[in-house]
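Pasting in a structure now, in structure tokens, and then I'll have a few things to ask.
The other protein chains are all here in position, but one chain of the complex has been omitted.
For reference, chains read A, B and C in written order, and residue numbers begin at 1 within each chain.
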Amino acid sequence: MSRPWNVGLIGTGFMGRAHTNAYRQVSQFFEGTWRPVLRAVCARNRDNAQAFAERWGFDEFETDWRALVCRDDIDAVDICTPNHLHHDIAIAAAEEGKAVLCEKPLAMNCMEGEAMCRAIERAKVPNLVWYNYRFVPAVTLAHQLVASGRLGQVFHYRAVFLQDWTISPDVPQGGAGTWRLDAASAGSGVTGDLLAHCIDTALWLNGPIQDVSAVTKTFVSQRKHVQTGQLQDVAIDDACAFLCRFQNGSLGVFESTRYARGHKALYTLEINGQHASIAWDLHDLHRLKYFEHRDESVVRGWRSVHVSDGDQPFMSHWWVPGLQIGYEHTFIHQLAEFLRSLDSGTEFHPNFRDALETQKVCDAVLASGQERDWKAVE
Amino acid sequence: MSRPWNVGLIGTGFMGRAHTNAYRQVSQFFEGTWRPVLRAVCARNRDNAQAFAERWGFDEFETDWRALVCRDDIDAVDICTPNHLHHDIAIAAAEEGKAVLCEKPLAMNCMEGEAMCRAIERAKVPNLVWYNYRFVPAVTLAHQLVASGRLGQVFHYRAVFLQDWTISPDVPQGGAGTWRLDAASAGSGVTGDLLAHCIDTALWLNGPIQDVSAVTKTFVSQRKHVQTGQLQDVAIDDACAFLCRFQNGSLGVFESTRYARGHKALYTLEINGQHASIAWDLHDLHRLKYFEHRDESVVRGWRSVHVSDGDQPFMSHWWVPGLQIGYEHTFIHQLAEFLRSLDSGTEFHPNFRDALETQKVCDAVLASGQERDWKAVE
Amino acid sequence: MSRPWNVGLIGTGFMGRAHTNAYRQVSQFFEGTWRPVLRAVCARNRDNAQAFAERWGFDEFETDWRALVCRDDIDAVDICTPNHLHHDIAIAAAEEGKAVLCEKPLAMNCMEGEAMCRAIERAKVPNLVWYNYRFVPAVTLAHQLVASGRLGQVFHYRAVFLQDWTISPDVPQGGAGTWRLDAASAGSGVTGDLLAHCIDTALWLNGPIQDVSAVTKTFVSQRKHVQTGQLQDVAIDDACAFLCRFQNGSLGVFESTRYARGHKALYTLEINGQHASIAWDLHDLHRLKYFEHRDESVVRGWRSVHVSDGDQPFMSHWWVPGLQIGYEHTFIHQLAEFLRSLDSGTEFHPNFRDALETQKVCDAVLASGQERDWKAVE
Partner (left out) sequence: MSRPWNVGLIGTGFMGRAHTNAYRQVSQFFEGTWRPVLRAVCARNRDNAQAFAERWGFDEFETDWRALVCRDDIDAVDICTPNHLHHDIAIAAAEEGKAVLCEKPLAMNCMEGEAMCRAIERAKVPNLVWYNYRFVPAVTLAHQLVASGRLGQVFHYRAVFLQDWTISPDVPQGGAGTWRLDAASAGSGVTGDLLAHCIDTALWLNGPIQDVSAVTKTFVSQRKHVQTGQLQDVAIDDACAFLCRFQNGSLGVFESTRYARGHKALYTLEINGQHASIAWDLHDLHRLKYFEHRDESVVRGWRSVHVSDGDQPFMSHWWVPGLQIGYEHTFIHQLAEFLRSLDSGTEFHPNFRDALETQKVCDAVLASGQERDWKAVE
């Protein structure tokens, strides 16, 4: 029999919806000891909080996150707020002994992230950061392939995350859907929002990054701020690209932007090894491209693998071969693995400490972009 | 405030899961008057019924479908059984005044289908057949494009549904996952299972079919029957292809098989008009291919449309542009539309009568394959 | 040292250019005993003939094909005329003891084709029909793969040849570029022009066809005739699709049209076997798609093979891996193979007899389309 695991969720935006969906879905598709219960949700606006609670089936709602993290009837706190609140909430929740599940990026910067890790580790609470793309079945499969050693020596890693939704100068900063353009809420622009995903996956698939050389650019220098109604300087990076060297001797090239006309959310990655190469693309997330040099030469070619069979990661829990799943399932998979780790007592990844490693690369990238120099990842 | 709509579901296989998921998900993602309540589920095996009820959150369970359809606390009966039971259950449910939602194909043949339609229409109950692929956003978009008239005169329609899961002669017939190979349960092979989908979409997109010429083939003539343990003749069609003429003057070519190595569930369709063409592929269901001849000639080409924006069908209910949904969402969309029709009193499609039209084509195809002659669709 | 092989070419249209290019190119890229010499070209219009001879480097020109075939200084006659002249020229050339290279389709119908084969065989002259797509490296590779037996039992063969250049009713019939719409010159429409290619490849890859069921359609019933300036009935098939059964037990589906908006010359083929499948597409002719079921299951997928390596058919004669060749090279390859057969004394394929087999299928298809009945291929 399953046991209830009471969740308090803070933030009712896009991520609030995506995480809540995962809590509602996981127990039908994955066996496990723990069954999430939607105990309470928190939003600053009372109407929002109430409506969200009703729609998604939370028992109760709060309007002050400090009230939520103190509730005795909560086992876990899920942080879906803008980035500038992660630090305070996470530390408070940890100090209350709650499991902490934090949306990425971990923090506004490494200094915050270090403090958060220390609090989490002092409290010894289960913790997770929602780098959900690790849990795309195709990406998990990529990790298994790399871990099997079949690539041999790795020479190259490249990743891009390209969007085009902020090209118009009429897009404001600082609102409900646009806080990601406001440095005060987001910390950085595409680096923390998009490259952070690319970096997390890269560290997972290809190990630590030694040093980076970056270029950043803000194409639209002023945007109206939703809260003030005034044109204000844009302090985030609209685009960021960087070169890097991995500890394993391979070279990396990363690029991210919100000005790549034609790409809605094109996160692609590719890893080239001595014997095999792997590529993946978020726009067709259910496919993995695989090249195996040991194939017979005349019929050697990139394989387009439709990751929808029962022997591929997570897919035995879903439908039948050939039928794809979507974006939201990544959260369900991550949650299922996290719940399993609670049960087994094994350490879950990606956790706060993993996310801090990504934060370090992000900070080095931003510093390099600003100072136009190679920066070591400390 | 939403009002409860009590569902009784019969059958706990693949479709039982897919439909139940839709009932659980629809109200979080689509506003509406009616909120499905999982009142009771029915399976012949008591343990299965109970386990399914627990896992998916049905209040109660039954082991006799006749008991379920008579329950006063049920507003709707959803039929997820093998095909040979559709007829009796649907008629009984209609006579009880229940809304009837029936998995496709409608029936074992047109004679059964006619009786079912008569019962439904006599009882004047809301009704639906789960031709879910109409509700893939890309397919709905295709329908909107055709309906807008922008294709001009249509010349060609082609569709295939290719699988490869029965190539091994060791696959049995007549079991839980393999009743589709047993003519006694399934009525036909790929014609009712796969071509029925292609035909339903074709009738929706391109109008009535006049006549057909088909070829059918059974590649493995004997398979072990799960119930008897004996090798028995296989009486279904392993593969079926047909030519046809549509009433609008266009030609159609359809093919389906479970022996197309390399294709898990490749349902593709293409429609060629005077001014524009459209193509779609279930293996990448979130994309629509569109060719517009009125584009400037030097940059004219097939467009690969990532159907994930808020102005594309159903997508405003999900995530953000660039993030794909999956197979299961088609059932949620179909259900949302059905619930909306309950509210508005408009006729829902595809209903039993629509599915009978598809059944008529299937019957003509099977007859043509057997008699090796063109057959009119009556 | 190479020895001259004197060519007389009849017809200066598209195929005249493509064949002449092959004669000019073959000796630089393929070693061999025989070196083609462009001895004479023939066109009815004197200016055309002269201009073509000058541009392409023919020594002389003729305006009467009967004069050309009688010339003592000609070793081979290449027939690039509209179809209705193939019969007379081929027989005359054979009777003069010339090697005969005839553009496809072989003839207006089987009766003509039979007579041509008899003449050729009576004269024992080397002969070739320009079914050039066999000599696309990817298609030749497909043939090698099939011949190696690695597909196992074949279940399905499908091919389409889709164009869109005659959709406008303003396209005339009977002119220089449009004789293919005039039944008097072309014999048939898409069947002889496009399906003939599909059939030739199919017979080569998958063996004889037993019987066919076809549908044909003429979408534009009257077009202006270039010679008369009058609207005249269109007697060719604008579109044709057929089902067939191969002798090896597999099913075939073929379709061709000039009304498929968006496809310029989309010739695709696919063959599904027990263990492997192969697909190819003329629009990207340098790629072969290959699916190998014996690949490890989690990384199994269609391989996109870039056929440009030295160990792939014909490619050692060209550039370096990754650099594609084009359409015209198919003629060079076919010619190189033909010249090699002259040298070695082995029988060349496809020859007149092979092309007659394709003609038989075409005739059965057209008869089936007309009579709406299955027709055996005699």
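Everything that follows uses one rule, which is that contacts are C-beta pairs under 8 Å (C-beta built on N, C-alpha and C of every residue); 3 or more make two chains touch, one makes a residue touch a chain.
Small disclaimer: the values here were computed from a predicted structure and weren't measured.
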Note to self: Using the document's definition of touch, tell me which of C:A147, C:A176 or C:L323 contacts the absent chain.
What the structure shows: C:L323
Next item on the list: Touching the absent chain in the whole complex: find that residue among C:E96, C:D295 or C:D309.
Entry: C:D309
Check: Residue-wise, where is chain C in contact with the chain that is not depicted?
Finding: 14, 18, 21, 24-25, 27-28, 55-57, 163, 165, 263-266, 282-287, 306, 308-309, 318-329
Next item on the list: Since one chain isn't shown, list which residues of chain A touch it in the complete complex.
Entry: 155-156, 158, 160, 162, 164, 167, 213-215, 217, 219, 239, 241-245, 249, 251, 253, 255, 257, 259-263, 272-277, 291, 293, 302, 372-374
Check: What residues on chain B make contact with the chain left out of this view?
Finding: 141, 144-145, 287-288, 290, 292, 295, 297-306, 309, 311-312
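Here is the rule we use: only the chains that are shown with their structure count from here on.
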Check: Could you name the chain whose CA centroid falls nearest to the centroid of all protein CA atoms?
Finding: B
Margin query: Out of every possible chain pairing, which has the most C-beta contacts?
Written below: B-C
Check: What whole-Å value do you get for the distance between chain A and chain B if each is reduced to the mean of its CA atoms?
Finding: 36
Margin query: Based only on mean CA positions, could you tell me how far chain B sits from chain C in angstrom?
Written below: 42
Margin query: With centres defined as the mean C-alpha position, give me the chain A-chain C separation in Å.
Written below: 55
Check: Among the residues of chain A, which ones contact at least 2 other chains?
Finding: 287, 306, 309
